[in-house]
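In this view, the complex is presented without one of its protein chains, the others remaining in place.
Chain lettering (A, B and C) follows the sequence in which the chains are written, and residue indices restart at 1 in each chain.
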Amino acid sequence: MELINIKVIYFAVLRDLAKKKEELLSVDSGTTPQSLYDMLQEKYSFPDQNTYKVAINDNFTEWNEPLDQQDIIVFMPPVTGG
Amino acid sequence: MELINIKVIYFAVLRDLAKKKEELLSVDSGTTPQSLYDMLQEKYSFPDQNTYKVAINDNFTEWNEPLDQQDIIVFMPPVTGG
Amino acid sequence: MNHFIISEDEINIVEFNKQFKNPNAGAISSFQGIVRNNNLGKDVLRLEYQSYDRLAEKEGGNIINEALETFDIKSAYCTHRTGTLEIGDIAVVVIVLAGHRDDSFKACRYIIDEVKLRVPIWKKEIYQNGDSGWLKGAG
Partner (left out) sequence: MNHFIISEDEINIVEFNKQFKNPNAGAISSFQGIVRNNNLGKDVLRLEYQSYDRLAEKEGGNIINEALETFDIKSAYCTHRTGTLEIGDIAVVVIVLAGHRDDSFKACRYIIDEVKLRVPIWKKEIYQNGDSGWLKGAG
């Protein structure tokens, strides 16, 4: 299977658990935000993402959207600004 | 009939029509804000007071409240602050 | 300190804000009423406000106290100008400090609404064309 290069940026509790702001990953070309999160959840003990949102390249997107080469992915816990 | 000395203070359109800020008057002891206004309306061509309020000695009061010696009366058109 | 003030002096919103600090307050709602250059289709040059000062401060203080009793807020303040005001001048300012935003908004709105209904202050508009007149009010 073909591999694609992506970047994941971490914020808030995910940054604390991953102990990094971002990382470059090579993943299978069929990877979605959902399957990526499942993999990272196992790696870093991330919380369940039921209430999370996800963005690809600075746009909110769906969890089953296939990732492309060079995509930047951000997983977002419920926001708490203000 | 006994006379009492009162002061009337004018604001807004009433001040413009009376051409004074205030005046001292001697009126019959049975005078009420209503009868006082009627008299002043004739003297200065004041508007009808249907929507006006009245205060005696810095307290809102009724139009049929009898006036006392030294009372200070203020007639108030609908307010337009803000 | 009276929390409702009638003043002939220009309202300095910066200084006004500085006075009100409270480490328990997470929300500050404020409202400023500004002299506009138009009203009801007429070009306004400036305004003149007259106030029955003593009753205005008493009734304004009642309104502040009602807000403190009705809403979960820490404190509330209102200042209203009198005299001659130019376009862009602040005619009235309300500031409310609360723990949370919902009550800060509601109390701020309550205060300005009641001030405009109940506090004996009157506004004369002086128009570009030389005319002028006392506004009629809602009554």
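Observations on the model:
As a convention for this text, a residue touches a chain if its C-beta (ideal position, glycine included) is under 8 Å from a C-beta of that chain, and two chains touch if they have at least 3 such contacts.
As the structure is a prediction and not an experimental result, all values here were calculated from the model.
Taking the full assembly into account, the omitted chain touches A, C.
Looking at chain C, the residues touching the absent chain are 13-14, 17, 21, 23-38, 87-88, 99, 101, 104-105, 108-109, 112. Residues 9, 11-13, 15-16, 51-53, 55, 58-60, 74, 76-82 are the ones on chain A that touch the missing chain.
To be clear about the criterion, only the chains that are shown with their structure count from here on.
Centre-to-centre spacing of chain B and chain C amounts to 27 Å, using the average Cα coordinate of each chain.
Chain geometry summary: the mean Cα position of chain A and that of chain B are 75 Å apart.
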